[in-house]
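A single protein chain has been omitted from the complex, and every remaining protein chain is retained in its original position.
The first chain written gets the first letter, and so on, giving A, B and C; residue counts start at 1 in each chain.
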Amino acid sequence: MARQIKYGMVGGHNKAFIGDVHRKALNFDPRAELVAGCFSTREALNRETGETYGLAADRVYPDYETMAKAEAARPDGIDFVVIVTPNATHYPVAKCFLEAGIHVFCEKPLCFTVEQAEDLKRISEAKGLLFGVAHAYTGYTMSKVMKEMIAEGKIGEIVAVNAEYAQDWLLNELDPNSTGQTNIAIWRTDPSQSGIANCIGDIGTHIENYVAYITGRKIRRVLATRDKFGKALELNANMIVEYDNGAHGAYWCSQVAAGHCNGLAVRVYGDKGSLEWVQENPEVVRFTPVNEAPRIINRGTAAVTEKAGAFGRIPSGHPEGLYVAFANLYREYLNAIEAKKAGRDASGFDFPTVDMGLDGVKFVHAVVESADNGSKWVDIR
Amino acid sequence: MARQIKYGMVGGHNKAFIGDVHRKALNFDPRAELVAGCFSTREALNRETGETYGLAADRVYPDYETMAKAEAARPDGIDFVVIVTPNATHYPVAKCFLEAGIHVFCEKPLCFTVEQAEDLKRISEAKGLLFGVAHAYTGYTMSKVMKEMIAEGKIGEIVAVNAEYAQDWLLNELDPNSTGQTNIAIWRTDPSQSGIANCIGDIGTHIENYVAYITGRKIRRVLATRDKFGKALELNANMIVEYDNGAHGAYWCSQVAAGHCNGLAVRVYGDKGSLEWVQENPEVVRFTPVNEAPRIINRGTAAVTEKAGAFGRIPSGHPEGLYVAFANLYREYLNAIEAKKAGRDASGFDFPTVDMGLDGVKFVHAVVESADNGSKWVDIR
Amino acid sequence: MARQIKYGMVGGHNKAFIGDVHRKALNFDPRAELVAGCFSTREALNRETGETYGLAADRVYPDYETMAKAEAARPDGIDFVVIVTPNATHYPVAKCFLEAGIHVFCEKPLCFTVEQAEDLKRISEAKGLLFGVAHAYTGYTMSKVMKEMIAEGKIGEIVAVNAEYAQDWLLNELDPNSTGQTNIAIWRTDPSQSGIANCIGDIGTHIENYVAYITGRKIRRVLATRDKFGKALELNANMIVEYDNGAHGAYWCSQVAAGHCNGLAVRVYGDKGSLEWVQENPEVVRFTPVNEAPRIINRGTAAVTEKAGAFGRIPSGHPEGLYVAFANLYREYLNAIEAKKAGRDASGFDFPTVDMGLDGVKFVHAVVESADNGSKWVDIR
Partner (left out) sequence: MARQIKYGMVGGHNKAFIGDVHRKALNFDPRAELVAGCFSTREALNRETGETYGLAADRVYPDYETMAKAEAARPDGIDFVVIVTPNATHYPVAKCFLEAGIHVFCEKPLCFTVEQAEDLKRISEAKGLLFGVAHAYTGYTMSKVMKEMIAEGKIGEIVAVNAEYAQDWLLNELDPNSTGQTNIAIWRTDPSQSGIANCIGDIGTHIENYVAYITGRKIRRVLATRDKFGKALELNANMIVEYDNGAHGAYWCSQVAAGHCNGLAVRVYGDKGSLEWVQENPEVVRFTPVNEAPRIINRGTAAVTEKAGAFGRIPSGHPEGLYVAFANLYREYLNAIEAKKAGRDASGFDFPTVDMGLDGVKFVHAVVESADNGSKWVDIR
């Protein structure tokens, strides 16, 4: 039973950040084992990372194409690949592994164009392969609790949403003389590396994905402004969205909002009550039933919904943190892998899929189109 | 020195709410004395209110026109009038007293149309009369502190604003079977009594006024949505505003947001830092200088700016509350009255004027025009 | 009906702080009128203060004995006196007015010794005079709501209390070289002016009074430490109290706790739930029913208890502030005065009385006795 699901990783060398989060999150599950990788194009770093995790030398590959081909050919080849490379490479890497017949779990953003996203969706469906996308915030137990509460009608029909993702780490870029974050900022605001958008893609999509996840509402159309402050891509954006039930939501994302770290904050208002949640303190939800006092619901207490609450792992009042959010995505993804391997139905598991990735790409394109065309309404199809 | 400034009141009978707030706020200042009134069109209620405050019977008037005429004729007539009547009557009452040569302090909204507002502005200027408008939130000490901090460059050039005013007291109106607040809701959503807008005028203008007050920025143009949920006027609205420096702000007002009482919350982001303030806990400001930790600045402490901080009356940690906010408006207004009476320059005092009232009316009209025309940009001139 | 209750004031000249709060709070009630005073022993300041409030010159007295005698002799003499003098003089001033047959409302602490307090209680009872003490925090609407909730059994039998009053304004006194607050500190830590205790008397009594008010529990015995840091009187103290039902409470007061302004914070735990309240944001109570999620109850909402909630004056979400807390004390006190004047029963009104003042003095003496005798238990009789 131990480590019966084998996985590989593309990207995520020892000095990178997010690949390590994926590895640690997968370590929460005794079923998964890292056995192959192409962690870096720098040979020494690639090799050292493999050694750190005790990989066989012949399964540390020089490039991802070789890896996909070799692993697909092995009888004990990897069941799935985790893709944690720079954003611009997600599409070719993911496509390569899909074509090799290997399940994929990819960092967000899924890719840059709607065509790419639809391509990945098409291939994975045609081949019957699982495709997970790392929208980790949906993995927090209380995210699932809110989703369940809304589905149960606890706040009724949605009448308004106010959501934001505010950061301040690019604030120094507003100073033309600043050099502090320059390299990062160049990367972030370089269309060849970031696509058509910077913060809309990087964090705006988290808003879109998160609200869609917990409410189940689709966005019908969107209007927006984006503020570039002299850079090639935006550092701040405002959006008004219209949902399929006619209600409106206000979304704001910024990387120049002093005092914010990773300030994803989501408030959903219905005709029977409201829910409020803040990523930086993800253990609690503020729930206000109509005509009653607001309630502070803690993960792990009797006040949480039963099914979603079961995602919690430790007693209430002990913060589970971001690793557990990732681990919850992977628990469901591994359940799906297990089902696939056993020939069972692998649908219905609760992890973000290529469909959500596609929705995110469509959202970014519509927002940019609106912002660059006088903030007119742009439909999302 | 005591009670040397005499005032009258139109509206504000014993069973009304806001007139009493004005009286109590004026009682904070020993210079002012209530000596005349037309508190209600209901004769008994009018008389009883006059008796409660010890007014001479002949200075409790049956209608405001009579009052304006009589007081203007008396050698000891009122110096100014406080207007706390229903919104639809602000314009004729204010005009009547101005034409009688009496200074005015009027509840907000100033009036319904831009023409009315310009008319009041024109008359008051022509006659050299003071015209105060009760945008009370600007009277909180910490509002003045933020204004001073921004003027001093503490947060630099403004790059983004996020502000909202959320309430939930009309939430039951979303239920077609509800009868709870029906009378109020009918009033609120009846164009003949509320003008062209409901919550945009009632609370949206507070956002506009408050941000303008503390930042000094003008709005260049606005786009908006408004949500009526089957009523004649809106109960929820989203706005994106563009300031005269090109930055954008997101404004949201709602009367159907479960869990909010009088949730005016304002956040201003500059390239050197940010400020955050919430009306429901007005004693504190969250100030984040760029690259430093956020600071919680309490009214009354060494951390507040000197000039604005002097508006505080009691030691830090003792909430001053809404009455003091009103009293601060009146302190400045009475200073101006005193200057007028002494023949001194009455400009430069810090209270909301007819100009701010006019800005508010323009804002409401632009927002409604945008919302009713596909959310296009509408200039504010 | 207007201004039918006449009052005088001892102390409270134009440059003093707390007397002005009393005047403004009394101005919230149209029944009360200031007509006499002995505001200062400095003649000019006394006279100017009288002029500010429009007093007749012959009712601005050079000393309180003269005032008490003269007012008692006048047919239109004051109904009650407000005493806002330095703490060391409360006792003789109060006694003087009581003996002249005039009702008293006195700042806290009532006096310095148990004998003094019992004397005042005895005289006021013997003469049938009202004696109010300015424990203003009990006047906040939400204080009354908590009292009502506890009386109704909403949190059951009390099992634990944790309460504190933390300030930091004497922190600089810990530095032997500091001169900043020296004058104040000398006063505060001078036994001739402050009695046997400094912060225990000044703010520790607020804890004792507040918990007693909302819970109705009596303290059976107390143990304590007090920390003088080289001064004559303490700047910090810890207490454990035992209530008459056997439960214990932890009280902490400090004037050297960096980051606190007027941090009275009270938490009461029962076997059916708990209540939490913080003076610096007095509009809300955190109420946790057993096995349920904590609820944030706002003044003015449907969630507050009916009778106590009626003390609120303005809509929820608009902070009433400290003046209203004082005004609520006076509303009840004036109701009692009115009853007295009409020959009706004047008992049962909800304002802090000489009995509470006596309890406070007993508490201070027991705490000091314990702290100065090895922290042993000291009974309160």
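List of remarks:
The working rule: contacts are C-beta pairs under 8 Å (C-beta built on N, C-alpha and C of every residue); 3 or more make two chains touch, one makes a residue touch a chain.
Please read these numbers as outputs of a predicted model, since none were measured by experiment.
Note on the undisplayed chain: of the listed residues A:P75, A:P176 or A:P315, the one touching it is A:P315.
Checked against the hidden chain, the listed residues A:T52, A:T66 or A:N245 yield one contact partner: A:T52.
For the options C:N236, C:N262, C:Q279 or C:S316, the residue in contact with the chain missing from this view is C:N236. Where chain A meets the omitted chain, the residues involved are 1-3, 17, 20-21, 24, 27-28, 30, 51-54, 167, 260-263, 279-283, 298, 300-301, 313-324. Take chain C: the residues that touch the chain left off the picture are 155, 159-160, 162, 164, 168, 171-172, 174-175, 223, 225, 227, 229, 236, 238, 240, 242, 246-250, 252, 254, 256-259, 267, 269-274, 276, 286, 288-291, 294, 374-377.
Within chain B, the residues in touch with the undisplayed chain are 287, 291-298, 301-303.
Throughout what follows, only the chains that are shown with their structure count from here on.
Put simply, chain A has to spin 180° for its C-alpha atoms to lie on chain B, with the angle rounded to a multiple of 5.
Set against the Cα centre of chain A, the chain with the most distant centre is C. Copies chain B and chain C of the same chain sequence form an interface built mainly from equivalent positions, shared numbers / all numbers used being over half. Rounded to a whole number, the gap between the C-alpha centres of chain A and chain C is 55 angstrom.
Chain centres here are Cα averages; for chain A and chain B they lie 44 Å apart. Mean C-alpha positions place chain B and chain C at a centre distance of 34 Å. Shown for chain C are the residues in touch with two or more other chains, namely 298, 301.
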